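Every protein chain except one is present and positioned as in the full complex.
Every chain is named by a letter (A and B) in the order it is written, and numbering of its residues begins at 1.
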Amino acid sequence: MSIVRTSSIAKRSAERVPASSPPSSGTKRLRAALLFAAPLIIASAIWEALVRIGVLDDRLTPAPTAIFARLFTLAGPDGNYLLWTNLGTSAARVLPALVIAAVLGTIIGVALGLSRKANDYLSAVLGFLLPLPAVAWTPVFVVSIGRGYNTMVIVLVLGAVFPILYNVMSGVQGITERHIWALQSLGGRRLDVLFKVILPGAWPAILTGLRLGMGHAWRTLVAVELLTSATLGIGALIFTSRSSMDTTTMYAAILAIAGAGLFIDHIFFRTWENRTLGRWGGIS
Amino acid sequence: MFATAAKRLRSGRRVLRGSAAVLALVIIWELTARLGIVDSFLIPPPSTVVAHLFTLAGPSALPAYALWTHIGWSVLRLIAGVALGCVVGVPLGLAMGSNRLISLTFRPLLTLLLAVPSLALAPILILMIGLNNWVPIVIIAIETAVIMAYNAESGSSSIPKNMRWAMASLGAGKLGIFLRVVLPASLPSLVTALKLSVGYGWRALIAVESLAATAYGLGFMIFDAQNYMDTETIFAGIISIAIVGFTLERAVFGSIEKRINAWYAIAAREK
Partner (left out) sequence: MASTSKFSAQGIRKSFHDERTGRTVEAIDNLDIEIADGEFVVLIGPSGCGKSTFLYMCAGFESPSAGTILFDGKPIAGPSPERGIVFQDFVLYPWRTVRRNITLGLELKGMGKQEASDRAQHWIELTGLTGFEDSYPRQLSGGMKQRVAIARTLACEPKAVLMDEPFGALDVQTRDFMVRDLQRVWQETDKTIVFVTHSVEEAIMLADRIIVFGSRPSRVKEDIRLDLSRPRSESDPEVVKLRSHLIELLANEGHEEFNDALTAVAPAPVTHVAGAR
């Protein structure tokens, strides 16, 4: 009696993303956090030691203490809050792109999921475009529109839209007929079915798609900032500090990117998931 | 049989419709470029692009057969990276799946690495080992290792305990159990992860090649062309990237995945 049949695509995407853990109490979460941090702390300590004794070159692999120090400086007034300005600039590119990709992906995904005809016509084209890296489109747009904000957002949209589209489509396809019939027997018309059955029913797939799409967009962000020679942005920060051989800042930026990605994925999406799927029982 | 004929009819219809859609898109593209609705310098018509593609693949290109050289280098780097990543990631993942301590130790590192876009590691890598082919290979290897480890762990840890026990009571030792239970049972997850790695690896590769860490490669080809505003080459490159990416991810590894899954489904049913 599940509303969604698992499909290979959804499953594949789920395998890519670490599974959500059930909502836990305060101490459980603390314990999990400690368990997570412990190996990292130990590894950092070893790294630190190796740098201090001189086994590791501190120009290529600066000590973790130095990296964290730099991170904190950049986050504060001494560093002109550069960390935040750069993260903010990048976010200002990714977030609108994700919203656009979500809207486009959901609309097309629902349409393809509901209509077998549309599916027949378009699945070949889409299947072909899916493995195409969004970065490959950058030259096209750089040459036509230049290296600005718009190019970046367009490429990010292209990167995020396909996983969202595919997941939404498979989510909609997984909704059984009877759920639609039940609503019609209660007096539901077309729009009712769309908003009260299809969208909520496809929600887990939509969420998976959004999560994947966000991941794609975040990864593409770095490439896009590089290729458009952006001066500002957390990805750009890595490349600008390369020219001054400032490896400490490079590592700090990498850490910031990873941290931001983890924050969005684990905290934002996981909470969202728990509040919806957690209460509904995951639907499948 | 009548059944398979009808099945072929259904999929035949899909192929027909799919091709019709592709054809329609190509025609629209051709017309908009030729009629000048879109600047044909910025977006050249498909006929020109395809012609250019063939030129690049032929002896009159500069250097000769340039396209094949680019494709060759890209594919080589991808395969080398994926292979290296598997060698590291699969044993690690399997170990994590059977030993909780190992899992706890490496999980955080993997999660962290997964969150880092691979291109971000490139500049540091270049500083360490210079501009050469190892840069893309190592980057792909890191990403592959993480994906393979993750999936190897989840694949091997989800093996029901009684499968291992059954093998043990048949007299198999730890190695026997590993070879006869853990490996075969993890295979579907590993194959799926392999397909994912190829997909992600291809993306990372194109991006890394744009750094001009190396000469040749499809990524290099299109970004080099960007500098000369050579839109024909850019589009030819995009098409090549799409075709090769599709072939690798879907055709090759996709069908391997399907075969393995089908084999396992049959084997499961026979039980």
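Everything that follows uses one rule, which is that a contact is a pair of C-beta atoms (placed from the backbone, for glycine too) under 8 Å apart; a residue touches a chain by one contact, two chains touch by 3 or more.
Being a predicted model, the structure only gives us computed values, none of them experimental.
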item	value
Sole residue of A:123, A:144 or A:184 that reaches the chain not shown, by the stated touch rule	A:184
Residues from subunit A at the interface with the omitted partner, ascending	1, 3, 177-179, 181-188, 192, 196-197, 200-201, 203, 276, 279-281, 283
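Convention: only the chains that are shown with their structure count from here on.
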item	value
Gap in Å, rounded to a whole number, between the CA centres of subunit B and subunit A	19
Subunit A to subunit B touching residues, read off their complex	8, 12, 15-16, 18-19, 35-40, 43, 60, 117, 120-125, 127-129, 131-140, 142-144, 218-223, 226-227, 235, 238-239, 242, 245, 247, 250-251, 253-254, 257-259, 261-262, 265
Touching residues (chain side subunit B, partner subunit A) in the complex	13-15, 17-22, 25, 39, 42-43, 104-109, 111-112, 115-121, 123-124, 127-128, 147, 150-151, 154, 189, 192-193, 195-196, 199, 202-203, 206-207, 210-211, 219, 222-223, 225-226, 229, 231, 234-235, 237-238, 241-242, 245-246, 248-250, 261
